[in-house]
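Just one protein chain is left out here, and the rest sit where they should.
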Amino acid sequence: MVDIVLAAPRDLPVGPTGRKGLGSWGVATLIATEAALFSYLLFSYFYDGVATPKGWLLEPSPSLKLALPNTILLLLSSGVAWWGEHGILTGRRGRALWGFGIAFLMGTVFAIVQWYEWHAKPFHFGSSNYASLYFVTTGFHMAHVLIGLLVLAALFLWTVLDYFSPRRRLSVTAGVFYWHFVDVVWLFVFTTYYITPYLGFGR
Amino acid sequence: MSATPLAYLSSAGTRADITLPLTYLTLIISIIVCVVITWLLWRGLRRAGARGGAEAMRSIPVQQGDNGVRWIKFGLWLSALPLLVTLVWTMVALAKVAAPFGQPALTLDVTGHQWWWEAVYHGAGPSETFRTANEIHIPVGVPVQVRLHGADVIHSFWVPKLAGKTDTIPGQTNTSWLQARQPGRYQGQCTEYCGFQHAHMGFEVVAESRDDFERWRSHQLQPAPAPASDAQQRGMQLVVYRCGLCHTVRGTSAGARYAPDLTHLMSRRLIAAGALVNNPGNLLGWIEHPQGVKPGSLMPDQFLSGQQLSDLRAYLETLQ
Partner (left out) sequence: MNPANVRTPSVGPVAEALEHRLHSLWESPPGLAGFFSTVDHKKIGIRYIVTAFVFLVLGGIEALTMRLQLAGPDRTLLTPNQYDQLFSTHGMTMIFLYASPILSGFSNYLWPLLLGSRDMAFPRLNALSYWIYLAAGIFLYVGFLTGNGPNDGWFNYVPYAARDYNPGLNEDFYSLGMVFLGVSVTIGAANFIVTAMRLRAPGMSINRIPILVWGTLTANVANLIVVPAVSLAFFMLWMDRQFGTHFFDAGNGGQPLLWQHLFWIFGHPWVYAIVLPAMGMASDALPVFCRRPLVGYSVVALSTVATMILGFGVWVHHMFATGLPSLGLSFFSGASIAITVPSAVAVFAWLATIRLGRPVTTTAFLFFSSMIVLFVIGGVSGFMTASVPVDWQLTDTYFVVAHIHYVLIGINVFPVVGAVYFWFPKMTGRLMDERLGRWNFWTMFIGFNVAFLPMHLTGLLGMPRRVYTYADGMGWDTLNLITSIGSLVLAVGVLLLVVNVFRSLKHGAVAGDNPWDAPTLEWSVSSPPPPYNFAVIPTVASRHPLWEGRLEETQARSSLSRGMELKSGKEVIGTTSLDAAPDIILEMPGDTFAPLCVAIGMALTFAGLLLKSWACVWVGGVIVALSLLAWLWPRRKLREREPEPAGAVESAHG
């Protein structure tokens, strides 16, 4: 008994629909490779911290005065961007614009505060191995924040142009996903550079 | 095996002795595996139903055939046993070669430089401490600890007849140890690529009886003798003003440490990190034109007159 199998599906969605589509897979692979990049940066920190004698850590008690509120600000911006995405999902364009706009502003404030934080450091990137790692790791993160801000700005613009609907919104999902990634990575960077010294690492 | 001074299929020291049977074991396993697989493949190939090209393909019908997974199981069992033996043997051998049995009879510091080796022998005080280059003497039959340092780039310290390699890395101190079974000269070589003259970064380990070693050691502690003739005097001036920018000759004011200590230069069998046999012709040739012998070497060509060369020779020959 021979039996020919033929796929003849009914009612398939056409083009990226909801979060379905290749774009979200693409962004997922991008995030996987970027996450790997940051884990190598943090590996370098911990490796050098363990392998080098005391005194390597230039800031045994890094000031949290700016860094902690700034971290909270960035994490909150993730929530705001999510709220904006939800606006698209429910067809409320005004909310989406507020969401992307405010998230963009919060991200910008984060970047400015971080810039100030850099200038307030008593060392610069050529001072020592620790200083190089600090500036390059936070610098890599800053580059991601700037790209994320461009993404949020594009989402804002495209929302103004009324490109999206609950159905056609893959760019929004992918873009906001990326912004979440930028924020979560900061949590790891922040924990590594600002919290682990208090827990005794490198002291 | 003097014809193959760096071969490690024969050994003359404890660590190499422990490693050698394991090397042979893995080598024999490897050869057997290659022979068996080649034989199995050959058996399979002899079953060829046809030869030629695409048209020959269509003459042989496709068949489902035996599922054949038992072959893979057979293969796994076949590989598991030698792997297990090797694994256990490796761990045992590693534990044995990693650290010396008991206290080292002697500890010395060896530093890899581009492209030569510096050895420092420590004594009770500074006056009992001396440095030499490219020829490391050790007493035979006792464990000698070698602390390894990197002065510039990474090198690797290797005396195949006595022990495997350990890298010399700037910023960290690695430890190797040597124990020679019988007296002799054992060739060593840098094995981590380190630049232009990586090829010519050899050294010798001289294992000798305790008495010979002590005699050598007390001789090395002596400063260079004062020049006895005018030629030697002029030669010494040259050494101080030219060579002294990089080299040390103890007993003179030449005291720089960028390059090998020359105090007992003539006691060494080889010069230029093993590149040349130490005889007057080679020595003067090397001094005049090191870039011809070792292009890229950090020692610049010297432009010396015939008179200067013979003065230099007269003096250097006193550095026994």
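A few points about this structure:
Think of it as A and B in the order they're written, each chain with its own count starting at 1.
The rule is simple: contacts are C-beta pairs under 8 Å (C-beta built on N, C-alpha and C of every residue); 3 or more make two chains touch, one makes a residue touch a chain.
Fair warning: this is a prediction, and the values are worked out from it, not measured in the lab.
Every shown chain touched by the omitted chain in the complete complex is listed here: A, B. In the complete complex, the residue from A:Y47, A:W115 or A:Y198 that touches the missing chain is A:Y47. Of the options B:G53, B:G102, B:G125 or B:G306, the residue whose C-beta touches the omitted chain is B:G53. The omitted chain makes contact with subunit A at the following residues, 1-17, 20-23, 25-26, 29-30, 32-34, 36-37, 40-41, 43-44, 47-48, 51-52, 55-56, 125-126, 128-133, 135-136, 150, 154, 158, 163-165, 167-168, 170-171. Seen from subunit B, the chain kept out of the figure touches residues 3-9, 16, 18-19, 22-23, 26-27, 29-30, 33-34, 37-38, 40-41, 43-45, 47-54, 56-58, 60-69, 71-72, 74-76, 78-80, 83, 86-87, 89-91, 93-95, 97-98, 114, 148, 150, 152-154, 156, 158, 160, 163-167, 169-172, 174-175, 189-199, 275, 295-296.
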